[in-house]
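Only one protein chain is missing from this complex, and each of the others stays in its spot.
Letters A and B name the chains as they come in the text, with residue numbers starting at 1 for each one.
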Amino acid sequence: MFKAEIKSETFKNLMSVISTVVDEVKMTIHPDSLTMKAIDPAHVAMIDTVVEKDAFISYEADETEIGLDLDKIRSVLKLAGPNDTICMEHDPDQGLLTMVIGNIERRMALVDTGSLSDPKVPKVDLPASVKVRLDQLQKGIRAAESVSDTDHIKIEVNTEGFELSCSGDTDLASLKVPASELEMSIEGAVHSMYPLDYFSNIVKVIPSEIVEIQLDVDYPVKLLFDLADGHAHITYLLAPRIENE
Amino acid sequence: MFKAEIKSETFKNLMSVISTVVDEVKMTIHPDSLTMKAIDPAHVAMIDTVVEKDAFISYEADETEIGLDLDKIRSVLKLAGPNDTICMEHDPDQGLLTMVIGNIERRMALVDTGSLSDPKVPKVDLPASVKVRLDQLQKGIRAAESVSDTDHIKIEVNTEGFELSCSGDTDLASLKVPASELEMSIEGAVHSMYPLDYFSNIVKVIPSEIVEIQLDVDYPVKLLFDLADGHAHITYLLAPRIENE
Partner (left out) sequence: MFKAEIKSETFKNLMSVISTVVDEVKMTIHPDSLTMKAIDPAHVAMIDTVVEKDAFISYEADETEIGLDLDKIRSVLKLAGPNDTICMEHDPDQGLLTMVIGNIERRMALVDTGSLSDPKVPKVDLPASVKVRLDQLQKGIRAAESVSDTDHIKIEVNTEGFELSCSGDTDLASLKVPASELEMSIEGAVHSMYPLDYFSNIVKVIPSEIVEIQLDVDYPVKLLFDLADGHAHITYLLAPRIENE
């Protein structure tokens, strides 16, 4: 059994973020929370989402799993304004999910959960952490995208602050945020390279004003942010591009 | 002779509505009103427009007919703001129409009326009538369009109210408006199926807040709405898709 109501904006934001990684996702439902984990087909990006019961307006659930077609869900969510409420109810016998938005009812077939991966998210403990404003990240990415002859971005944290940079053969773009404007915790200077397109895709849809970035040398970067007044937690992991020495 | 002034918004709305059916239309001009009738090339949709003299700012006309190229007219109307006045004058000797918008003059060749059809609009008397808010219809259509494996929409009116619905193999979208929120008159429950694309195209451009829908079982549906403070009347007829039993 699964029956819940949620603010349309919260659900839209969740679905947008997970859509950067996969087209279909398994929602693992518990009585007090639900989780969605996914890894992209190229095994470069991974997402781990925990949505607490309190992120919902109402929530009644037994242990169950349902498979969502994210394109279909998102087309339905376009029918809702940001302040509308989405009511969802799972019919396990028919394998259907019914979504109600105002006087619209939308019943849809679910994806077979047997076909959906359930990736193990690695426990990585990264030594550097910095909280950066999303608008800064977005500006840095647009600057990086103006450098045409490269497809990776360098993230760097040291005692001077945070830097996003992108170097081609002759051109360079960089965004620097001084340590004085940041909340950060580091053991030493760290930097790594990541694929620019993946980094750009996730940063474009992050719905939070502040993103925590956790980093190490040639390790996956972790982006952490919350939704629903802190009741939904998202961890996005992106594999590094190892620089050839 | 035909010489008239009209609010650009009124003329834009008329041309947009007729453009959903045909690319060229015959305007039959009388001293006190003008009419435009058209049937689409597939003979699925038909439109019947009556524009009274009072829909115009000024209007002087003898009996005449002119053929309009709707794409050309609409490209000229883009030069006008919603509150601009369009002055039109027919030169029957040259076969030209001159439109004046502020300090812009646009003279254009007319379409030969001999090549334009003049469909007879059937007199159908439909037993069910319901007035629905346009924004409800538009929401219902967007919901229907999210169901990918079907291309028709069901319109239903019964004592409970009005319903637009769309069913695929597994998926279903429906919009219900309860009778208590509607002005309706029915003899019994009626429903029919119509092609979704046609229904969507006309509903997208209807410039009126309320649309009257007249309906019967497996009969054409009639959409009726007014423009120009009730001085222009539009009837749109759409053929049903007969359900196989």
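For this structure, a couple of remarks:
By definition in this document, a contact is a pair of C-beta atoms (placed from the backbone, for glycine too) under 8 Å apart; a residue touches a chain by one contact, two chains touch by 3 or more.
These numbers come from a predicted model, not from an experiment.
Note that of B:Ala109, B:Val124, B:Ala189 or B:Val217, the residue touching the chain absent from this view is B:Ala109. Checked against the full complex, the one of A:Ile57, A:Val124 or A:Leu172 touching the unshown chain is A:Leu172. For chain B, the residues touching the absent chain in the complete assembly are 72, 75-76, 78-79, 96, 102-109. As for the chain not pictured, it touches chain A at residues 136, 139-140, 142-143, 146, 148, 169-177.
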